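The following block contains the structure, expressed as structure tokens.
Here the complex is missing a single protein chain, while all its other protein chains stay put.
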Amino acid sequence: MLRFTVRRLVSGVILLFVISSVAFLLLNLGAGDVGRRILGPAATADTVALKNEQLGVSEPVIGRYFDWLGHALTGDFGTSWFTSQSVEQAIFSRLAVTLSIVIGATVVSGVIATVLGVWAARRRGWADKLVQVIAVLGFAIPGFLIAIFLVNVFALNLHWFKPTGYVQMSASFTGWLSSVTLPIAALSIGAIAAIVQQVRGSVIDAQRQDWVRTLRSRGLSENRIVYKHVLRNAGGPALAVLAVQFIGLVGGAVIVEQIFAIPGLGQISVSATAQGDVPLVMGLVVVVGALVVIVNLLIDLIQGFLNPKVRVS
Amino acid sequence: MTEPLLVVEDLHVDYPVKGWRRKPFKALNGVSLDILPGECVGLVGESGSGKTTLGRAVLGLAPVTGGSIRFKGAEIGTLSRRERRRLSEEIQVVFQDPYSSLNPSLTIEQSLTEPLRVKKVSAADASRRVRTLLDQVGLPSNAAGRLPREFSGGQRQRIAIARALALSPQLIVCDEPVSALDLSTQARVLDLFKDIQEATGVAYLFVSHDLAVVRHLSHRVAVMYHGEIVEYGPGDKVTSDPEHPYTQRLLLAAPVPDPALQEQRRADRRRLLDAQNEMALQSGAL
Partner (left out) sequence: MTESITNVMPDTATEERAARSHLARRLLRNGAALFAFIVLGLIVLAAILAPLLTPQDPNFANIQSLLSAPSAEHPLGTDGAGRDVLARLLYGTRYSLAAALLGTAIAAILGVVGGLIAGYYGRWFASVSSWVISLIMALPGIVVLLAARAVLGPSLWMAMAVFGVLLAPAFFRLVYTAVVNVRGELFVDAARVSGVGDFSIIGRHILSVVRAPIIIQFAFVMGIAIAIQAGLDFLGLGDTSVPTWGNMLNDAFARMYKNPVLLVWPSVAIALTSVALALFANALRDELERSGRVRVRRRRVRGTAPAPAVVLPADVVVHPETTADSREKLLVVDSLVVGYDQPDGSLKQVVNGVSLTVRQGEVHGLIGESGSGKTQTAWSILRLLPEGGRIVGGSVVFGGTDLASLSDTEMRKVRGRRISYIPQEPMSNLDPSFTIGSQLVEPMRIALGISSADAKKRALELLARVGIPNPERTYAAYPHEVSGGMAQRVLIAGAVSCEPDLVIADEPTTALDVTVQAEILDLLRGLQKELGVSILIVTHNFGVVADLCDRVSVMRDGLIVETGPVRAIFADPQHPYTKSLFDAILEDGAARGHLEHAADRHAPAGGAAS
């Protein structure tokens, strides 16, 4: 198990390295005249050149890359070209906000999808049809449309929630809860749709296995067979989908944060991209990449726990 | 003196095992065997003995790592895929599973003409040949236009035999061709194999786990155990009075369909196992 973990960790670090290298080279090769972009058309050629020298963008890309890598390894991602704020600060002050929404949506969708999926697989008939319809619609309709719909109905018409804004969890828990309910709901529906299909399919598959008949022949109750044996065997494939969904949710958060005006990673991603703020975009790429690596590692570990065969190989 | 059709000499086949620096799995460990024209050589063994691998090696479907396979005097163990294709007129195959050995979406005619079309036989000639083949394996000629799923296991196996015969090969590798079939079907398909051999003079390498099946059809029988041939000789001798301890165990392990004889065989088997255990103990003590 330890070797398994170490191997996954090493491959995660390599992945992160490759991603950041490619991103750095592409971003810097395409950056163009950075000083002019920052200072605007009114600035003189001299001040633009001075700015470019300050930022170091006139030097060769390779040298700058190793410079950046050296600092990044110590946790220093430089400063934003536009706000002069340090990249780590800009990102970490918002990371918690985004994570609270994404993790919330992962938990909510995981739980609801499992319950619905098992229900559909066991009941079949109309329950199954209903869940299938929900899954198709939830899967097909883009999350941001759902978000816009939720804002219009629950915030603008019913006034149950505020349409925009974010309350820190430390400031007021109920305030926080009320501010993240709609974003989490908007994010979860698509994820539920994808996971529920997988849970349903794996449970139906598992129920058709020969060993289920043998367990029944030993006098075990149907509930015990489903919740102990079938669900554990169906868990692996479902978790794999959950991992993919988590990555998808991080992406979805970018749009949803924009709609609900939530000051998370999504917001600075959009503004940093639109401005071409290379240090900030690089920081975001690394942080999101690391997040993905960590989540995949966690899922792999749980998979290993669930499936003894994975543990061995 | 008849030259052997196929000579396998000191053949080794290793399958790589997944994982870093794992030792490869030795499926065949120095196997030698020969088949004469028109002969049926039975190859018996239990799962994992390497009997199927030997068949696949002759067909060019297994990675040969050592030794040689000579067909009519020419080495065929190390041919490239391209060179191998020319051998399709000489060596053919009938597989065990009649369900996956025919592409479910092709009609019987499409499956049967596949080898012919590769040899650039005209469509009309190929179609005529299909009728002959179907007739030869005892199927009506209107079977040609239908899909595999419309046929039973035994009928599909007849179709697979027809496909193997399409190019009039000199050797057919039969990999457990009757073990998926019911008792009564099995007997009929075995008779078909025999009739075809008598009519065409084709040679068989007949792989099976069932001594009774092999005995029924084979002129000579080879017994495989752990990737090696432990006994090789006339079919009658090997399947009724074997010399190797493993073949003796194998023979007595199969229950006879007669209550009185089976009781006798059970006692024989017990005695044999006790004797072999004692011998093993003694040789271990020495």
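Here the chain labels run A and B in written order, and each chain numbers its own residues starting at 1.
As a working rule, contacts are C-beta pairs under 8 Å (C-beta built on N, C-alpha and C of every residue); 3 or more make two chains touch, one makes a residue touch a chain.
This is a predicted model, so every value here is computed, not measured.
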| item | value |
| --- | --- |
| Option from B:Ser122, B:Asn142 or B:Gln262 whose C-beta touches the chain left out | B:Gln262 |
| Given A:Leu50, A:Ala72 or A:Val244, the one touching the chain that is not displayed | A:Val244 |
| Residues from subunit B at the interface with the omitted partner, ascending | 1-2, 4, 7, 32-34, 36, 38-40, 46-47, 59-61, 81, 85-89, 91-93, 95-97, 99-106, 111, 114-115, 118-119, 147-149, 152-153, 160, 163, 166-167, 182-184, 186-187, 190, 194, 209-213, 215-220, 229-236, 239-240, 249-250, 252-262, 266, 269 |
| Hidden partner interface residues of subunit A, rising order | 15, 18-19, 23, 26-27, 29-30, 132, 136-137, 139-145, 148-149, 151-152, 156, 190, 194, 197-198, 201, 208-211, 213-222, 224, 229, 232-233, 241, 244-245, 247-248, 250-252, 254-255, 258-259, 269-270, 272-274, 276, 278, 281, 284-285, 288-289, 292-293, 296, 306-309 |
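Methods note: only the chains that are shown with their structure count from here on.
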| item | value |
| --- | --- |
| Inter-chain centre distance, subunit A versus subunit B - centres from mean C-alpha coordinates, in Å | 55 |
